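Excluded from the complex is one protein chain; the other protein chains are retained at their positions.
In order of appearance the chains are A, B and C, and numbering begins at 1 in each one.
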């Protein structure tokens, strides 16, 4: 018997009797390709043994060290209350709220998530989240194609996270490169047949881009402008909705999600109300019940695959409800001032570290570009520097592969950790 | 402002206005001994900083090692589902169920806990738990005094956990020593003025005692017999209720509670129905509501301090509801067969280790006394052996201080851990 | 109170979380970022304290039903019990705190988990080439069809323009085909609820890229002609893709490889019991034959001696996720499979037993369009004159989550019931009793249901017509 099945032998016998069969094997008499051998899997472990293995492998990872890696996922403080809420069985073990009468909790959470994303992005309507930031980007690219009735072709620069670009390419989106030699993108030369212009701010290199310029350039050629934004940055940077963008998307991981080796995270997407029918994914809306009581329900279902099938605007089936809940609880706990403080601490520390590195002879690659908490520092041998950092018990920055290290500094980092970083890197550089 | 208080300055001003005061200080104008300085405490930490300190101190402990320590607290497997249930806010953040209409969950849990204890002990009625095993013992001693109308005086032997004896003495219970030279207690010579005869089985030395003999001896002198039992052992050992005992008590920690450096645990107490009015602590009973619907409520409150004040049968105010919930969930998950298997695995392993130690020249102190999973092994220098074990990454046994090591083996221990134990101890012994 | 939004419970200046003090010089944003790029107005977010947040989201959760609270036989969704051991595993800080871009040497434990799971999924399907990257079932489908497309591109076969989809398929199947640029052509069902082989034979030609089959299909029926089907496709040079949503009916009893499947996706969250989380996250791992292996997303995990490392498959379609996939569900699935081993077969056996038991007991009162052996789910129709929607809402008042309704589309008033293996006979008997009682209940009464839920039936039209999707 498997471990989480209640049936006793008596249960099985009684049930087979009701069905009119003699044996469990008979339940598979219609299977022409029945497997006659046992699966070649390691023998079943008890819970205790399995969790001991988890612990053994966990110890093979270098975790719980000060971390200067970012590049799309950030080592931010995750408040304890988030875990307490996510572990509530009513959230954890429910599914898509197809039956709204018994899913008002989950639906209201989605509604609140959407509202928070709308507030942060300055756009009228957000969806319930998609898989991750990269997928939000590619869905936005496909959205621009549908809305402009052009082929999916986007203009952007190397300052867009290369992983986002890769996913777009996988999905058949053509990407045209704009210049960004000084760390910020030059939008003066956008081809006129693109469906979208993409601007990431803070960019992959950490620089604060001119979103307004991107929007103008997009609209000048009849394309849409998509901004890709770290939601924490939106506590201090102008809302993309106020800068003329049509769609704002991004990775919601910094809003209270564990790094968790790359997932689960959640991608957010927001747009103007006039474009809502081309917005993919779930949307929760307000309505009333038969007694006139306010309630929430999944709405505009006509866009979706289960209704529209081959003519759906995406094949996306669900949202990342649980991680979106994490983002919602995080944003509620922090509020506008708390988010701002996260940004402020991160920026203060990042600028401290950048100055210290420069003093140590490791200059910024883009000294003239504004940045918040992530920056590129020039280094002879990034790999060697990272090894030295690991030896000092520190997870170093992201190796750009061209003598640049992309360094991220969050509110978790302390002055002494940063000093240790400089120390470790300096030694290697001088050696 | 403190960290978990919602009020803003506006809130405070408005509320002071409603009260008719000018300042928060005015709220304390009636305090003649007002403290005029700040408390000399370390400056407030954010959650993240505080939890970093927790982690730092946690690493100063030697934890997560194979453990052969018992002596009243056992390193047993705690199923994952227990934590999931205990973290439910409705259990975690409620208080004593004074309002039964909105506390049926907690009350039913108590009722189920009591039922399980009754089933295990073979006695008619159990209470909702007391603080820990030691306190269950002393409360039982005081119970025997009330019931026999004698002074609290109990006959027992060194085979009773010495900590239980110490707590009895603190509470003013006189303890008379019976002989137990061969590891089991000789009940043939009980003084005739004792209020109770106490028998622990498995005893502090791990031996299985003759509870029936203790009960007979007690009743022969008009005293009550109290059995102190590890609840896991009751899956295989005869229920004390079937052996003539009047009260059964013990430490419920082995039923799904973390070791947690000694607490919180829970003490259980069960007795015959005729003695229930002298049973201290909370009791949940079945009743009906105004619609005739089955429900649970705290009952026989007349015994308790909040009703009876100076004439209460104990000053005990609450039970250990949350750890009792752990015991309840544990017992439900394991069931009679699972508990039996825990006992069987522990006993099989303990006997394996005892044999291996004997082979290595380290004999059992009580070779003729039956034992389950804990035993005393003779050793030249227990402290030195424990040091060697620690070096091998093993937490050794309990040093009895007389050349005996009390060794506990639970279902968690593996053959290789036990072999390593023998190896480490042998080396020291031979050295 | 319960109904109000978190923002309505706040007041300017309240804070729910305290951050560490700054231990370096304060940086002014106006000094480091051009003013016009700085926010002009504070976002309208809640300003609330932790007590309010915890109470708000605790009370909201209490308005949800879930597997933890009730039987949840939502067809095609495999709402089985989620072992709590998986949650303990996922919370381990040695995994939860790991950055996806840490060098491979720093993440050997995580890579080993992924490598072992790749192996488990290969064994369970018989298909050796696994990728764990797709972030959900629908993305697993997409990844599969992208791989098929890339195969034909590499083969220089430009004529493959169509993907065939049985009429019983999940909506994601045709939507996926469209997204990849294929025309989706529907194939009907035969009298057993299976793919109509004759229709298939006629439809398959040199423009066919693949058939997207679900097996057992969404009628709960095993495709008894699966071998013939795969042969038809293979003869035409096309691929057989299998939607693995229903793998819970196959574990240790059938392997897609032996049925001729070339590529499939798993829903790790369904079959291997990651909590569904209210709709996600999931994991849509895929498994394929060696032929399709080089096209898998970048990267996969390989083993070299004692070391594990990421590798890019030779002709990879590229990446479909920002990082390596949803590691949380990956870890849980790995742990789940390790707790079962070859006894995974019992999971399938009991899931199929439960579904057939429900079928046997409801038959007679409910109409069973394909009343033969079903696999892990069964499709039924209410008695003549009753609506699936009404029965569903009536079940809510009995304390059950309703089955999937109006799906599969090929069955009118369909109710697709998937009990899963983790439900006891008593639970099934109670549910069956409720279903039988509802069959006898007047339509008037049914249409009033639910009356005991947090809300009554909702005005869904209004939600769409007057869109209000934010505060």
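FYI, a residue touches a chain if its C-beta (ideal position, glycine included) is under 8 Å from a C-beta of that chain, and two chains touch if they have at least 3 such contacts.
Everything numeric in this text was worked out from a predicted model, so none of it was measured.
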Displayed partners of the chain not shown (whole complex): A, B, C
Residue touching the undisplayed chain, where the options are B:176, B:332 or B:358: B:332
Those residues of subunit C which, in the complete complex, touch the missing chain: 1-2, 9, 11, 14, 18, 49-52, 54-55, 58-59, 62, 67-70, 80-81, 83-84, 339, 399, 422-426, 430
Contact footprint on subunit A, counting only the chain that is left out: 3-11, 44-49, 79-81, 83-84, 89
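To be clear about the criterion, only the chains that are shown with their structure count from here on.
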Maximum inter-chain contact count - chain pair: A-C
Centre distance in Å when subunit A and subunit B are each reduced to the mean of their C-alpha atoms: 46
Computed distance of Cα centres, subunit C from subunit A, in Å: 19
Centroid spacing, where centroids are CA-atom means, of subunit B and subunit C in whole angstrom: 45
Shared-contact residues (touching 2 or more other chains) in subunit C: 13-14, 17, 19-20, 48, 50, 54, 58, 83, 85, 87-88
For subunit B, residues that touch 2 or more chains besides their own: 47-48, 79-80, 84, 89
